[in-house]
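A protein chain is absent from this complex, but the other protein chains hold their places.
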Amino acid sequence: MTTMTVAEAIGSALREAMQADDRVIVLGEDVEVGGVFRVTQGLLDEFGPQRVFDTPLAESGFVGAGIGAALGGLRPVVEIQFVDFILPAVNQLISEAAKMCWRSAGAWPVPLVVRAPYGGGVHGGLSHSQSLEALFAHVPGLKVVMPATPADAKALLLAAIADPDPVIFLEHKRTYRFIRDEVPDDLPPARIGEATLRRDGDDVAIISYGLMLHESLAAAEQLAEDGIDCRVLDLRTVAPLDREAILDAARGTGKVVIVHEDHLTGGIGGEVAALIAEGAFAHLDGPIVRVAGPDVPAMGYHHALEEAFMPNAARIAAAARELAAY
Amino acid sequence: MTTMTVAEAIGSALREAMQADDRVIVLGEDVEVGGVFRVTQGLLDEFGPQRVFDTPLAESGFVGAGIGAALGGLRPVVEIQFVDFILPAVNQLISEAAKMCWRSAGAWPVPLVVRAPYGGGVHGGLSHSQSLEALFAHVPGLKVVMPATPADAKALLLAAIADPDPVIFLEHKRTYRFIRDEVPDDLPPARIGEATLRRDGDDVAIISYGLMLHESLAAAEQLAEDGIDCRVLDLRTVAPLDREAILDAARGTGKVVIVHEDHLTGGIGGEVAALIAEGAFAHLDGPIVRVAGPDVPAMGYHHALEEAFMPNAARIAAAARELAAY
Amino acid sequence: MELWHLMLLARKVGERWFTLNRQGRAPFVISGQGHEATQVGTAAALTPGKDWVMPYYRDIGVVLTMGMTVDDLMLDVFAKATNPNSAGRQMPAHWSSKELRIPSQSSVVGTQVPIAAGLAWAAKLRGEDSVAAVYIGEGGTSQGDFHEGLNFAAVQRLPLIVVVENNGYAITEAQEKEMVIRDVADRAAGYGVNGVVVDGNDLLLVYRTMQQAVQEARMGGGPTLIEAKTYRTTPHSSDDDDRRYRTREELELWIQRDPIDRFRRNLLDDGILSDEHADQLSTEADEEVRAAEARAAAAPDPDPATLLDHLFGGAP
Partner (left out) sequence: MELWHLMLLARKVGERWFTLNRQGRAPFVISGQGHEATQVGTAAALTPGKDWVMPYYRDIGVVLTMGMTVDDLMLDVFAKATNPNSAGRQMPAHWSSKELRIPSQSSVVGTQVPIAAGLAWAAKLRGEDSVAAVYIGEGGTSQGDFHEGLNFAAVQRLPLIVVVENNGYAITEAQEKEMVIRDVADRAAGYGVNGVVVDGNDLLLVYRTMQQAVQEARMGGGPTLIEAKTYRTTPHSSDDDDRRYRTREELELWIQRDPIDRFRRNLLDDGILSDEHADQLSTEADEEVRAAEARAAAAPDPDPATLLDHLFGGAP
């Protein structure tokens, strides 16, 4: 058992994967010296410049090269410096990585991992704060993983690297150093697509992922003091969604609050709400409520604008309290 | 009153907009000779090579140039040959066009229209059949319009060109020649963001847009014979959604089927269902049902694979019939 | 000789595809008539199953030379379940073959270049002396991915060969609408890469140029860009009408420069081929194509029940 931050857990997963399988390589901007968040620090020294290297400032180019390397028998882990800068590579990811296996009737799966820090609360302004999971979760052929804890970050990154298909692996910047927890030395393998219950309760289900899981747990704590028992589900993977776990949470409580940092419209919450409204309608005792960022391009840089954007425990608790009283 | 196809209606809107305002220009691949679907035919002759011109094969480049031209005082209408090829330009659209007005606190709105044919049923295979509206509808700062009829196509394109903000204008390829209808000579102006009721009924609401509106109407016709009265709502704009019209349709029937050609997960249907599950929960008499393409990258090229993908009147009617009996 | 035969086959397949489209038996076709010397000449310098190839939609000649069969091509145009490229999921001419190291190709112009760089890089890292060859039209070089992919390969000194089939048009757009320069090969210098222009209708010249580029790449010399000047003697695809944007005189001029006739004359002059033999080969090629067509027409169509299969790869 070791205590780690999320950033350390990810570094440790990279190191172990590279030790176990020499097809695993790491590339991206500034990764040789460790990247902006120091996540890849030490890898160059340990594995050498053939397996850890800096790319030109051209996301479409190096994501495309990652796809090619994956087709050519390697297991590339591409780092995007901030998820906001994945947008130039969207064509490679949607037109090529996501479709290659299906369109070749299974001949050419693409075992590629694209890691990217996302989310706000770090004075990132518009282009260093976005949550872009919904864009990729909508794309058949991509898997999208968003861990909330160090243990999940490590186990799920190992699973993503072992996976035969393209995985977008999103790491919340605030969790990098802010979330520190124990990671077992013999970490059990994780399965992509599996949600987990972080807290049990019968009154309201709070469904969340990433940094917002921690706000949801804090809200549940507050509500417990008022006698409202919340069940908190951590999705962990937003594509594919764990439909059964979501429906179970809805059926077991009849009342659901879905929480994400990404803005409301078209976010993961819409899909989760739709699954419930179709699959667990008979069990619902109240409207399906979403707590999410407002529909603006991103949070502002000034801390007042950032705070005005971010959902937090207080907002979640207020929504759940109102729903519990419905 | 003139009878037109959707393709003709769009051509006619372009011509009128260019006649009325010499800031309106048209650019894209092969637009000088009329484009792949002959929509821009005749414009070069009438307005000259300064206002109608071919671009290099580089979507990010010419969408970016369109953004610049819009900032510089023009009203560019950019044609993407097939919406599938908008993906290289996603960064320009999301990072720049969508965010420019907000991030400059209103100083720099971007009056850009990007037209693109979408959808299947024309033997287009993976890269000439996709529906990508959900990708853009999720982006604050973009408006996404998807007309179903010639009159709407014309009125809404005129509205899009007059709009101060970036509008993604999606034209279903099957409607280009397949849907022919009357267009009043003194067409009343359309408002972006306004849905319209195409048929009234109390039993089930069918909410749709684009080509699928026509399948939905056909399904409603079939169901009427069985005594099931459907209300059919044409969204027309998928961003911003007409929340009130959607909630009204749900409240008035208690039962909702949402239909789109785009695949199910993360599609517009999820957001519509979520709006209803939160805003009209008390009026619901049954689960919210979605009829959509399956979660694969696109329809196949072979007609058997294409048919297996496309939602149609029969599938919609079956879903609505089952829901009516709930 | 063999190369001439491959050019001939490629031509016949392309022609037949267009006929099938006109007959209503294939909803869409796109092919490479006129490009045969460029396609066969470059591909002949590669080693099938060892080198990576990313051919674009015109490259019937490339895939035939690499080892696809006429049967494969006829199965492809009918979108049959047994066609090796996509089992009927993609349009015809979107190549794929695991054995031939041809990763599945999309319609999207440009993405291929970075992917090919990645293939070259995997080969290099794994210590194989394979090269990667990627094919693209001159119009396609306007895409950002061309720039990013070639630069990536240059920085890493990867064994990549970019073959630009310059036929002077991107659908209706003449080259002047795509770029100011006359030679796409001039772009190579901006990456520190060697750029070569060849007459794309001169089979042997193309072959020798490619051979040298392949050799250099195998020896660690890094990427080469080869621009082959050629012409498509058909419309862009079955959906295009090329009278909208180019003159019949121009077309006629290029038909005079037909690469197959030209090499046939060479072979005749060198006494390697006789007129009779050539005609016989041509008739045989026709027969081969028609026989393959008959077999392909009888092959099974895709089963709609399989639509959801293969979204993801097998178990990890």
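Letters A, B and C mark the chains as written, and numbering starts fresh at 1 in each.
As a convention for this text, a residue touches a chain if its C-beta (ideal position, glycine included) is under 8 Å from a C-beta of that chain, and two chains touch if they have at least 3 such contacts.
Bear in mind the structure is a predicted one, so any value in this text is a computation, not a measurement.
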| item | value |
| --- | --- |
| Contact residue for the chain not shown (choose from A:L197, A:A224, A:L247 or A:L305) | A:L305 |
| Residue, one of B:M1, B:A107 or B:A325, that touches the chain absent here | B:A107 |
| Candidate in contact with the missing chain, chosen from B:E96, B:E133, B:D262 or B:E306 | B:E96 |
| Contact partner of the left-out chain, one of C:D51, C:E178 or C:D202 | C:E178 |
| Residues in subunit A touching the chain absent from view | 29-30, 32-34, 36, 54-58, 60-61, 84-85, 87-88, 123-128, 294-297, 300-305, 307-309 |
| Those residues of subunit B which, in the complete complex, touch the missing chain | 25, 50-51, 55-56, 58, 60-74, 76, 88, 91-92, 95-96, 99-111, 140-141, 159, 162-165 |
| Subunit C, residues in touch with the chain not shown (by the definition above) | 142-148, 151, 154-155, 176-181, 186-193 |
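Operating definition for what follows: only the chains that are shown with their structure count from here on.
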| item | value |
| --- | --- |
| Relative to subunit B, chain with the most remote C-alpha centre | C |
| Centre distance in Å when subunit B and subunit C are each reduced to the mean of their C-alpha atoms | 36 |
| Interchain centroid distance [CA atoms averaged], subunit A/subunit B, Å | 30 |
| Of all residues in subunit A, the ones touching two or more other chains | 60, 88, 91, 95, 99, 102-103, 140-141 |
| Residues of subunit C touching at least two other chains | 86, 89-90, 94, 106, 108, 144-145, 311 |
